[in-house]
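Right after this comes chain A.
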Amino acid sequence: MKEEIVIAGFGGQGVLSMGKILAYSGVMQDMEVSWMPAYGPEMRGGTANVTVILSDERISSPILHEYDTAIILNQQSMDKFEKDVKPGGTLIYDGNGITRHPERTDINIYRVDATEEAARMHAVKTFNMIVLGGYLKVKPIVKMENVIAGLKKSLPERHHHLIPMNEKAITRGGEIINEVSLVE
Partner candidate 1 sequence: MRELKLMKGNEAIAEAAIRAGVDGYFGYPITPQSEVMETLMAEKPWETTGMVVLQAESEIASINMVYGGAGCGKRVMTSSSSPGVSLMQEGLTYLAGAELPCVVVNVVRGGPGLGTIQPAQSDYFQTVKGGGHGDYKLITLAPASVQEMADFVETAFDLAFKYRNPVMILSDGVIGQMMEKVELKEFKPRWTADYIEQNHPWATTGKKKDRAKNIITSVQLEASVQEAFNHKLQNKYQQVEENEVLFEETMCDDAEYLVVAYGSSARICQKSVELAREKGIKVGMLRPITLYPFPTRQLQERAKQVKGILSVEMSAGQMVEDVKLAVECKVPVEHYGRFGGSVHSPGEVVEALEQKLIGG
Partner candidate 2 sequence: MSDINTIIKPENIIYKKTDVLSENELHYCPGCSHGTVHKLIAEVIEEMGIQDKTIGIAPVGCSVLAYNYLEIDWQEAAHGRAPALATAVKRLMPENYVFSYQGDGDLAAIGTAETIHACNRGENIVMVFINNGIYGMTGGQMAPTTLPGMPASTCPAGRDVSHDGAPIKISEILAQLPGTCYVTRQAVHTAANVRKTKKALKKAFENQAANKGTSLVEVVSTCSSGWKMTPTKANEWMEENMFPYYPLGDIKDE
């Protein structure tokens, strides 16, 4: 099994930490992982993105030009990464602020309106966990117990009391994700 993912959105949406939790879940499941951020000024105000790879085998390049899955959280990232999803691959996006929806017909497209849902849950900061929950529903590559273990490893201990809330958000993400595939 090998899953090559890009997660892209605005700085501050929790893109990097979502990638880190996913990567740590992979470690907990004894997989090989890599987490490669686009770092630097791009992160501030502009787009933030991270490439995460989970694999049963040794990972070669941490930098990719095409992905099995793209998780897209703003319009700039849609413009940048929609074309880089491998044919037959998966695109997951949050519809909030999206003015041009994905158009490809050779990939599987899912929509998870996590911004809206996080606001409804009065837990804006769990936004990225709702997205992660949606992703794991579509691609259950790591077990929930390992995701929780990954969360524990990623969060500093003083934030461990937030784990139940994050777990709830992950579950909710799985419930609200919808396929909007344009595959004919």
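Details
The rule we apply is simple: contacts are C-beta pairs under 8 Å (C-beta built on N, C-alpha and C of every residue); 3 or more make two chains touch, one makes a residue touch a chain; residues count from 1.
A word on the picks: all candidates are chains of the complex that A comes from, given by their letters.
Computed from a prediction, not measured in an experiment: that's the story for all the values here.
All listed chains 1 or 2 share the complex with chain A, though the touching one is 1. On the side of chain A, the complex with candidate 1 involves touching residues 20, 23-24, 27, 32-37, 39-41, 59-66, 153-154.
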